[in-house]
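Contents: one structure, followed by commentary.
Missing here is one protein chain; the remaining ones are kept as they sit in the complex.
Naming follows writing order (A, B and C), and every chain is counted from residue 1.
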Amino acid sequence: MKQMTCALALVSAMAATPALAEDITITVWAGGSNDSDHYRIDNIKIAANLLSREAAIRGEELNITVEGKRDFDGWDGFKQAVTLGAEAGNAPNIVVTSHLDIAPWASAGYIVPVEDYVDLDAWPLNNVYSNLMEIAAFDGMQWGVPQDAESRPFFFWKEAMKKLGYTDDDMDAMAARVEAGEYTLRDMLADAKKAVDMGLVEEGYGFYPRVSNGPDYAQFYQSFGGELMDPETGKLVFDRTAMTEMYQFFVDAVEAGVTRKNHIGTEWDQWYSEVASGKAAFWHGGTWHYGRYTGKEGNDDFFGTIGFTLIPAGNEAGRANTITHPLVYLVTDQEDDRAEEIAAQLVAIASEPRLNTLHAIESSHLAIGKAEAALDLYAGDRWASEATEVLLPHANAQPNHPSYGAFSEAMFKGLEAAWTGVQTPEEAVAEVEAQLTATLGDELIIR
Amino acid sequence: MRIELQNFTKRFGDTTVIEDMSLSVASGEMIALLGPSGCGKSTTLFAISGIHRIDGGTLHFGDRDVTRLPPQDRPVGVVFQNYALYPHMSVAENIGFPLRVQKLKPAEIKSRVGEMAELVQIGNLLKRKPQQLSGGQQQRVALARALVRKPDVLLLDEPLANLDAKLRLEMRSEIRRLQRETGITAILVTHDQIEAMSMCDRIALMKDGRIEQISTPAEMYERPASRYVAGFLGNPPISFVNADANGRLAFGDNALPLPSGIAAQGPVVIGLRPEHFGPQHQGPCVSGQVSFIEPQGREDLIDVTLPDGQRLRAIVPAGHDVALGQTVNWQVDLSRIHLFDAEGARL
Amino acid sequence: MNRQTLLGLGFLSPALLAVVMFFLLPVVLTVVFAFTNMSTSTGILGGEYQISESDLRRLPAAGVREEAVEMLAGADYAVRADTLALFAAEFGDKRAQELEALHGGASFDDRRAMERALKDLRRDPIRSVRERKAAAELFRISILGQRFPTEAAFVEAITALGIPEADQAALTEAAYTGWTFTTQNFELLWELPATWRYALNSALYVVLTLAFNVGFGLFLALSTFYLPTRTAQTFRAIWFLPRILPPVLYVLMWQWLTWDQGFISAILRPFGIEPINWMRHTATHAWTFIVLINGCVGASLGMILFSSSLRAIPETQLFAAQVDGANRWQQVRFVLLPQMRWPILFITSYQTLSLLTSFEYILLATDGGPGRQTEVWALAAYHTALSNYGGNLEYGLGAAYALALVIIGILLSALYLRFFNFRDLVAKPRIEQ
């Protein structure tokens, strides 16, 4: 209510006084962003230019300076910086971060809902896929705007598959088979074992998963029938059976010699160069890996060498799936309501298809809106269009829940303990359950 | 300048180190505070200098009450045992420091430092740093620094302790010379009786925070006020013999007549200096067996064990024919013996 | 107050100020925070009052009666007489009349729908987005999702909604988004199996590293003691560098040594040993390197302290021992070691505390992995309170972790007071005035 009254006062004030030159500085912090992600910040700069021009036409002078920063010490460092900055009252105006941060940051009052400042029914926000918009909403409010979309496919090395006896047609049909649940993680494990046994790949390189915690592992939980959130109550769900089976799957992979016991913690550099050059038979990653494989790692024939599918189902209870983990633009709470308004408008403009496409193609992410597919730049990109088609319709997201971070963290630590043989899957699950029960209490449903 | 310390009391925490002590030093006099370590002589010195607070009593320099004055404001010069020269300053700067504190003009400082350096005979060392000086030279610098601002009182805290034997002799007379030349009132703290006796006009012998006796060196040697004083002074030390006074002084098979003018009854202690016992003296005899002979060149020290097991020491000129184990019957110079009661007070 | 007192307090005050600001105050705050549920979600500096949609289902458990909850739920926006009057006052009667004609009596679930309804105004449309949002806000009848900066404002709002007074207290408490006092952190620490593991890890880490530090420091000091000066200096320099090299760089060197394509792997490859990440292969590997990394830093301190106390032992004692026919080992065993009891005791006690609370090298090397196996207590405190992937920083719980270390720190340093011979340290200054 306070914000609205302020806004009202401002609106009337602005109407009453003659236009003056207005100088405003907008800071943008982008987490987990590399060089190829520079449009996360640059698009805000372009938007600022546009907004200034619009103001000029209205006869107002609006000078917006955009300052960007994305060299953080990993996600941990970025989140620490944003939260502590917000507490200290010098948070950046716009943050680009995981949608998972919406819940805790909204409760803490660090961010304000974009819907307070922009018209969601107007261009360009009404063009954004509604399931993505939903991911940037929490507790019935639209807090942010998706900044990019991606999805996390399962990859296989075509040459290895060929030697395992798959024809080109078989491989083309793979995506469909996985989607239908005909090819499961267990089948994959068998194939990977064969590949190791036949010497197609080195031991430990049959299945070559992500080396650190990330949303990817929630996909495997889903593959084994796990559900992250109960849609009825909005509580997080801990599915003992699914969790145990998922842990068991990785333990089996290690025991079969398909995955290395010490895999977690492998250097990313090494990991990228290995999967891009066919050292591994199966692995999983993200749509943006395309850029890395074809770029720095020098794989010139991506489509000829690498196939991709959804993450296969693990058992009867589970389903083939993929998780999209879009980053979102969030507007932070500031002393000055005007800064929030400008920031929100910049976010809206930066979501224009043309601008967003720049980011999507440059960084091998997917479109956030329907109209982007029609743009030459996007349509002309084989990866973007194929991946959008195969993956995005099936993508779900992790839930926006204040405690999801703790949930995800605990789940991965348990997996790591089982994987490295420190605990049996049952022990690991029991400990994770105990920890989550204690920390989440009523907010957790145990199945 | 006359120093008058009255009813001085000093406590460290809960322990009283010195209680109700009085001391007066005449103007131009040099007095020694003599005693074993821990007897409170340094504490007294520091109280006079102002470094220690005086917990009870008063201190006057002349007519001026300085009891509450901080050390900076007292007209006192101190020479410390380790000289406490400022290592980063040259000799001239060291001596000039007290004047610099008084904000004198550099020219005047220079001339007074030169003057003082001449007095202590180190005029050629002014540019050196303390670590380039010998012990005796450092001593002279410390003296010069203590005297340069013309204090009324000079305090010397074991000034010779860090010197070798030869330098000690030299500095002994040197300090005395300076004190005489400047006419300053001086207090010397020492545990060395020879230093005290050779350098000072009077000696205050201290024990457990009290002054046991205060008098001239000769008087103190000749008429020690207590057994403690008698035992402290003299080298080789005095011998003590427990005796029973009953008209005469009996100990074991031996007996001495009671010296004239002394009436004593019951147990007493006889103090007999080695130089007053031996074959070469006149007087009553004491017999015993020679138990130890220590040749000293000009004379020998000879221990005589009495029949009751007590021991007397004698100084006998070299060239005697006394042999170890021999039974002797030697004379005692009866006029020079000291008699003390059981508590150690002089009779 | 005399001059010395003034000077003493004056000399002390800058340091005192710094210590109060950055030691004393933080210690007090840590104690306070340990008894709160402070986290990212609650914020640090106090909260506001808000009932969100997801709060509704939690309210019955918080002691708010169903009737009250139902009053809170329900439609958010309604076009009815009272809200229209507000609208008319701000945006004119004509618009209000048109809206009443179009949507009179209607209610909307969210603001977006309300805004759409406002867009239906044709005669004199509200063009500015901000104004339309402000207008939509006038029709709001629910307080769901609204933040109230003060308790008074919130109570006023729920009173206006007609929430019975009986429920107001519970509701206000539930609506508070800031932190509250609780002892839950300690219960949690007690219950979590991980807590005990962290404690055990810490103990393991301290004991192993300390043993390495002292043993190896002693070895280095003794062995270089017998070497010619230049050679000894070279070795001391090699072992001293880890202490002064920046930790980030120092750990990077170890990572280069141990990773799959690093030095050890490359050296062992010709012998048919598969390259592995030597630092993270198993918990044992990780522990070995944690101890080595920290140990090499700590050993240098031991080396230097021990060396200087060795130098203080008169050489004549060694000559005497040599004359007595003692070989080097016997010299060390019977002459040198017995005289080094004090420095060994000092290093041991001093490093126990610093190891217990240090986590920088572990953070940089393994970050507690693999599988939390090298997560020590201090690192857990840091992770919980300040750094985790989920971004949910639990300051309260982290402070509870830290409090345990603070208490151990105070107890141990009180013990050291005895070791350090406090009486000597506080000997009275010898100039009294």
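Just so we're on the same page, a contact is a pair of C-beta atoms (placed from the backbone, for glycine too) under 8 Å apart; a residue touches a chain by one contact, two chains touch by 3 or more.
The rule is simple: contacts and distances are computed from a predicted model.
S.K.: Absent chain per UniProt: "NADH-quinone oxidoreductase subunit L", "Maltose/maltodextrin transport system permease protein MalG", "Acyl-CoA dehydrogenase family protein" or "Aminomethyltransferase"?
M.R.: "Maltose/maltodextrin transport system permease protein MalG"
S.K.: Need the list of shown chains touched by the one chain that isn't shown.
M.R.: Among the chains that are shown, those touched by the missing chain are A, B, C.
S.K.: Just name the one of C:Ala89, C:Ala152, C:Ala169 or C:Leu227 that touches the chain not displayed here.
M.R.: Here the residue in touch with the unshown chain is C:Leu227.
S.K.: Consider the whole complex, including the chain that is not shown, and state which of C:Met253, C:Ile273, C:Ala320 or C:Leu337 touches that chain.
M.R.: C:Met253
S.K.: Of the listed residues C:Arg127, C:Arg341 or C:Lys428, which contacts the missing chain in the full complex?
M.R.: Reading the full complex, the residue touching the unseen chain is C:Lys428.
S.K.: Which of C:Ala15, C:Ala61, C:Ala101 or C:Val323 touches the chain that is not shown?
M.R.: Here the residue in touch with the unshown chain is C:Ala15.
S.K.: On subunit A, where is the contact patch with the chain that was removed from view?
M.R.: Spelled out for subunit A, the touching residues are 33-36, 38, 68-74, 77, 80-81, 84-85, 87-90, 267-269, 272, 292, 296.
S.K.: Which subunit C residues touch the hidden chain?
M.R.: 3-5, 7-12, 14-16, 18-19, 21-23, 25-30, 33, 44, 220, 223-229, 231, 235, 237-249, 252-254, 256-257, 261, 263, 266-267, 269, 275, 296, 301, 304-305, 307-308, 315, 318, 343, 346, 350, 353-354, 356-360, 363-364, 378, 381-382, 385-386, 395, 398-399, 402, 405-406, 408-410, 412-414, 416-417, 419-422, 425-426, 428-432
S.K.: Residues on subunit B that touch the omitted chain in the whole complex?
M.R.: 46, 49-51, 70-73, 76-78, 80-88, 97-98, 101-102, 145-146, 149
We adopt the following convention: only the chains that are shown with their structure count from here on.
S.K.: From the C-alpha centre of subunit A to that of subunit B, how far is it in Å?
M.R.: Distance between chain centres, rounded to whole Å: 93 Å.
S.K.: Averaging over Cα atoms per chain, report the distance between subunit B and subunit C in Å.
M.R.: That gives a centre separation of 68 Å.
S.K.: Could you put a whole-Å number on the gap between the CA centroids of subunit A and subunit C?
M.R.: 27
S.K.: Out of subunit C, which residues touch more than one other chain, so two or more?
M.R.: none
S.K.: Where in subunit A do residues touch two or more of the other chains?
M.R.: none
S.K.: Can you name the residues of subunit C that touch subunit B in the complex?
M.R.: Within the complex, subunit C contacts subunit B at residues 3, 428, 430-433.
S.K.: Spell out the part of subunit A that touches subunit C in their complex, as residue ranges.
M.R.: 1-2, 4, 7-8, 10-11, 75-77, 79-80, 83, 87, 97-98, 100-101, 103-105, 107-110, 115-122, 139-142, 203, 213, 233-234, 260-262, 264-267, 270, 341, 402-409, 412-413, 416-417, 419-423, 431, 434-435, 438-439, 442
S.K.: Which of the residues in subunit B come into contact with subunit C in the complex?
M.R.: Of all residues in subunit B, those touching subunit C are 12-13, 50-53, 70-71.
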